[in-house]
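The other protein chains are all here in position, but one chain of the complex has been omitted.
Just so it is clear, A and B label the chains in written order, and each chain counts residues from 1 on its own.
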Amino acid sequence: MTTVAPDSNRATQDGAQHGAERSSTSRLTGQSRALRSGPGRGKALRSATRGRPRLFTSYDQDSALLNTSAKRWWTLAAISIFLVLPFWLTRDLSHLLSVAMVMAIAGVGLNLLTGYAGQISLGHPFFMALGAYTGAVVAGVPGSIVIGWEFDLSIALVLAAVIPGLVGLVVAPLATRVRGLYLAVLTLGLLMLGEQLFKQWASVTGGSGVGRAGAVPVLFGNDLERTYAVGPLLIAPHVSLYLLCLTLLVVLAVAARNLARSRTGRAFAAVRDRDIAAEVMGVNLLRTKTLAFVLSSAYAGVAGCLFAILIGRVAPEQWNILMAINLLAIVVIGGVATISGTLIGAAFVVLLPRILEWLAPWLPFVSTGSGGLITVFQLESILFGALIVLFLILEPRGLFGLWHRVRTYFATWPFSY
Amino acid sequence: MATVASTLLAGLGDGAVYALIAVSFVIIFRATGVLNFAQPGLLILGTYVTSVLAVDRGVPFWVAAVIAVLVVAAISMGIERVAIRPMIGRPVFSTALVTVGIFIVLLILAFRLFAARARTIADPWQLEQWCLVQGETLCAVSLYQHHAGKIAVVAVVLGLLGVWLSRSRVGLAMRATSLDQEAALAQGINVGRMFSLSWALGGGLAALGGILLAANGSVVQANDALFALVALPALILGGIDSLRGAVVGGLVIGLVSALSSTYQPIHAPWLGPNFENVAPYLVMILVLLIRPYGLFGTKEVQRL
Partner (left out) sequence: MSQRTTPRRLLAAAAATGLILSACTAVDEDPDTDDEAIAAEEPDAPADDEPSDEDTTDSSDSTDDAEDTEDPAAGGDITTGDGVTEEACPEAVNPDNGCIYLGVLSDLTEGPFAALAVPITDAQRAYWAQVNEAGGIAGFDVDIDTYTRDTKYQPAEHAAAYQQIEPNILAIAQSLGTVNTESVLSDMDANDIVAVPASWWSGYAFSENDHGLIMETGYSYCVEAMVGLDWYGESHGEITSIAAVGYPGDYGGDSAAGAQLWAEQNGVDDVTVIPTGPNQVTGGQDAVVSAVMAAQPDVVLLAVGPAENAEIVGKLAGGGFTGRFLGSLPTWNPALLESAAAPALVGLYNHLAPTEQWDGTSAGTEAMKASLDGELPANGGYIIGWVMNYPMHALLEKAADSGDLTRAGVRAAMDGLEVDFDGMAEAITYGGEGAEVAVSGLIVGTPNAEAPLGIETTNEFFSGPSFEAIGYDQACSASS
């Protein structure tokens, strides 16, 4: 982190009458106490800022979560739309959206680790499984061989974050020793060992090929599997699960975004970009990498717990490399080191097969049975793979990059450069 | 004693195939810095082409195998040209994910081609075996010809590959490219062609791996493609950019997996069934704890 002598700041600030000039210096220094305690507390006149959304008059403003009013309005609009959506969509589409949101939670966690801190992990499904089984044991019903304590979902969700986090803490020192693809395959090893453990531990997981149900969604004493009425509004079970996922996603995504702009987030980025340089600047490598690991594991745990509830039943085999690759796809397609990108990426990966399903029957040479040239299902899968390839070749920075380009185009219109 | 010997021989036979597949990963990684997740697809296409030629068309096995390797090498080269070349200079994640996309496409293609059929490849070894130590009634230590054949084929192919890489002009150019692309370019090496060549080699070796996998006296189906991913611990154990490491890693993993499948159920049953599937990963993790770049991997030079 850069520290600039405060007196030089003060001099600039005193001399500067112009908002733009002040903004540029505050952007440079960041830590200027003078700006914060000065007469205007870094605030420019409204008349000066109107119509100039990117005019920041303080570091706080520049690094705020939603630093332009356009972003604020868009976020508000998006959240409102997503709040209303389940009341309007069919049950299966809101289920699909819930799955997408859960995958987004896991993706945000993975992005903290892979995107921000630069540690590639293929072991994320292992932590999701930990969360799922923690949730199932704490808030699930006992069966003939599986245990379940039937506590409230709120306790289960907290523990589903804490226990994977703790395991992440144990594993992290191991993982911090290796880098790059070595780490990727090391975490894949973790996934394989975990699968073996889960298959063996039938009293928790139900055993291989059979599995067990997830947590029972009783939140704060309210059974979410019943329908509730709020005034004229009926909240069906799938809607309340959707709202639960949405709430957690929003809270966790905002928390991640907030973390990314903090000192810790900058430490993550420093470690990612050149870890030795980061160490020289005083970033504690072990601590930073461990923190990234623990946080992302906790995110994965929460996602796993919700995932098991949504899917209904989870078996040890399903936390496999394919799921790891799906998560990685969410992060990369959405855009590495962007939270909003991850949200779009999750929607892309989860919803694209459904969109292809609608499109495929319109394409030639397809049949439902296996007699024809290619079945509609094979075509869907091939298109899914091909679209990933095409997309990454054309837009390597992910969906966020695409959005960024569109935004820049309109922001600078009519001057395209 | 007899069991140990049989187990070690079987382990070496499987290990040879792991080594071959690990080498195919390494060659592609060294040239383009990509962990190629499409290898399983290339592997199973090699099996398929051999099967179609050798069984359905009656072409002699060796001819069929060579044709299959060439066909898959050409496909692999095509993939590099179309999908990987545009990704040069892009983040490693993105390129790896491109190969995942290709993997999905190739896998579905393989499923369509196999059309729910199991296939054989008419290999010359079948289920013949040599008896090395005669027991009282049965053979005490036997060696399946297909294990011996796998070891022999892999030894010859990798030996030739090693000589070619270290002696021939093109081989040296390939190594130079993998060391430093810009310097190689400055020396007049056509780096693009080297990329194509590496992918062709990697694809061809994967196809050969698929052919050897199928030479087990039994049948193969389309989802046997995923076998290629079993070589990942071998790859990391040896060091991701080392050919020697890949060979050693492959053999080690083959032995570890054979030994643990024979002895773990007897001596450590609490580890659960099928522990041999994860034993390679356990060994890999232990090795990485001591040597973070695998046994023979190049240490990344770290600069500020």
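Just so it is clear, a contact is a pair of C-beta atoms (placed from the backbone, for glycine too) under 8 Å apart; a residue touches a chain by one contact, two chains touch by 3 or more.
In this text, all values refer to a predicted model and were calculated from it rather than measured experimentally.
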Omitted chain - touching chains that are shown: A, B
Of A:A104, A:L130, A:L291 or A:L310, the one touching the omitted chain in the full complex: A:L310
Residue, one of A:G135, A:G194 or A:G207, that touches the chain absent here: A:G207
Where the missing chain touches chain A, by residue: 43, 60-61, 64-67, 72, 75-76, 79, 83, 87-93, 95-96, 99, 143-146, 199, 202, 206-213, 219-230, 234-237, 240, 243-244, 246-247, 250-251, 254, 258, 307, 310-315, 317-318, 322, 354, 358, 361, 368-371, 375, 377-378, 380-381
Absent-chain interface as seen on chain B, which is shown: 3, 6-7, 10, 13-14, 17-18, 55, 104, 107-108, 111, 114-120, 126-129, 137-139, 142, 144, 213, 216-227, 230, 254, 257-258, 261-262, 265, 273-274, 276-277
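By our rule, only the chains that are shown with their structure count from here on.
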Centre-of-Cα separation between chain B and chain A, whole angstrom: 35
Touch list for chain B against partner chain A, complex: 29, 35, 37, 83, 86-87, 90-98, 100-105, 108-109, 111-112, 115-116, 229, 232-233, 235-236, 240, 271-275, 277-278, 281-282, 284-285, 288-289, 292-294, 297, 300, 302-304
Chain B-touching residues of chain A, taken from the complex the two chains share: 114, 120, 174, 177-182, 184-186, 188-190, 192-193, 195-196, 199-200, 274-277, 280, 321, 325, 328-329, 331-333, 336, 370, 374, 378, 381-382, 384-389, 392-393, 396, 398
